[in-house]
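Of the protein chains in this complex, one is absent; all others appear in place.
And now, subunit A:
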Amino acid sequence: MNRRTHAALAAAIAATLTLGLGACNTKATDTKDGAAGSTKAPGAASGTIVGGTPVRGGTLTVLSNQDFAHLDPARNWTMPNMDFGIRLLYRTLVTFKAEPGAAGSELVPDLATDLGRPSDGGRTWTFTLKEGVKYEDGSPVKAADVKYNVERSFAPDLTGGPDYAAQYLDGTEGYKGPLTGQHLASVETPDERTIVFRLKRPVAEFSYTATLPTFSPVPQAQEKGAQYDLRPFSSGPYKIETYDRGKQLTLVRNTNWDQATDSVRKAYPDRIVFVQGLKGGQVDDRLIASEGADASAVEWPMMRPESAAKVLPKADVKSRLVAEMTGCTEMLYLNNAKAPFDDPKVREAMMYAVDKDAQVTSFGGPALTDIATSFLPPALTNGVRADPLRIAPVGDPAKAKELLAAAGKSDLKVSLTVSTGDKTRGEALQQSLAKAGIQVTINTADPSVYYDTIGDTKNAPDLSVTGWCPDYPSGATFLPFVFDGRTIKEKGNQGNYSQFRDQATMDRMDEIARMPDVKEANAAWLQLDQDLMKKSPAVPMLWQRRPLLVGTNVAGAFGHPVWTGMFDFATIGLKDPAKGQG
């Protein structure tokens, strides 16, 4: 998932698995000088709940500067929209606990009775649906409805959604979805409550895959094609009352949702009003003031760095700031397809040349972001900050010069393309690279064409800046998307902006994908991450937080580690529902 999914903002996601740890790793809680990551205390709530336990009732308002990309569960693949859809409108076979910190990354059954039962060496996965789960009209949720939505993810009319079904399911070649009456043989529903997935290869982490909205139910009778985006049929605790795109979405209780079948969602507010089209700065200001109805509001866009000065010095306002790690890694991509970055020595020099502390400063300071010391974010490594190269946060220009001299490239002139909003960061990079004798020319591209510009492989710049966020807590949703050379496309290239094509890396990725044991696979991803750091296809720069303000009447607010640090809408609510009526 790249930064496009965040409407030109920053990034997101995270979670935790128990992994074997390498020798050079440091724990997230460690604070070290020099070589290891200079882990500074977050400036706001991280891993804690703001506002205490909510009281049932009232109206929670979400103030936003944007509309959802998609709410159709077959198409919802952007963070944090997945959080909003999954926690409020539709349930998935499996989901994540509604808890802050590492516990939030633990799986729990949702529609299903368990996390799925593998057989045939992990090639077949069987789920049994709970009894008594209903849609908003009171009709029962059936296994065939989950199969139908999985099939919908193949329809060319229903674009943008997760493609894991296409990656994993057997016999999907040429399949174009159910809208024209075709169905998949590799998904079976022997009875109304059983669904069986037959996969191309063993997938040890299929329970995680089943947390994606692709694995939520859509009854065929409710099919409206692309229009389903406007009014998904609810199996969650809320249903859509009105949705004026770009203006406002109003959710009311789904009276047929049964708390007894749902161990995750608490559904505290009676109504949730999602106000769209506001200006980001105004959203911050309104929540800082927290007056009137805004006391019962939360913000959707990240708090802007310039608002930090109005928040962090004031204890009462700062106490209403949630700043969970997004789980994304912001990187400086080096164009491996051409000189000078086709030379590994030059790429290694870049690792030493970048001043990551300057990047932190240009991104709002240590309260809002941390320096990244490897590609995989701590969310995927049980909080471990792998740091195989152990370079000081301010970089080491002398070492970079030395490496460049050894490579015979002492007088480098390279181009850097950044989005217009990232110009300050580009200039910080320009200054830090200059210290290593690398002359950078900055080109700025409008956010609307930025990804097309850096994704045009023939004309791609030498350097570009963007990030990647995993879909769920697994290295499988990170490294293959960013460094698998087989994913490179001539136009519209996404993820592997470095155009890194290394046979050994690709072979290892295939080996890890075939591993039947999740724990073993994750340890292998972590090791591959460290190997990749030595090959230096890109420079990991930042692990961002998602700073979000809440009003004074909001309770149960915490950033969920899996959904890029966005509030967990399963448990958020109000302290005093009477103050949040309307």
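The rule is simple: a contact is a pair of C-beta atoms (placed from the backbone, for glycine too) under 8 Å apart; a residue touches a chain by one contact, two chains touch by 3 or more; residues count from 1.
Simple rule for what comes next: contacts and distances are computed from a predicted model.
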From "succinate dehydrogenase", "Tryptophan synthase alpha chain", "Acetyl-CoA acetyltransferase" or "ABC transporter permease", the hidden chain's UniProt protein name:
"ABC transporter permease"
Determine which one of A:53, A:259, A:282 or A:410 touches the chain that has been left out.
A:282
Per the whole complex, from A:179, A:196, A:337 or A:506 the residue touching the absent chain is A:179
Which listed residue, A:226, A:337, A:407 or A:506, touches the chain dropped from view?
A:226
Out of A:101, A:140, A:160 or A:344, which is the one that touches the chain we can't see?
A:160
Residues of subunit A in contact with the chain not shown
1-2, 4-5, 7-8, 66-67, 69-70, 72, 77, 155-161, 163, 166-167, 176, 178-181, 220, 223-230, 244-247, 275-279, 282, 285-286, 289, 292, 447-449, 452-453, 456, 481, 487, 489, 491-492, 494-495
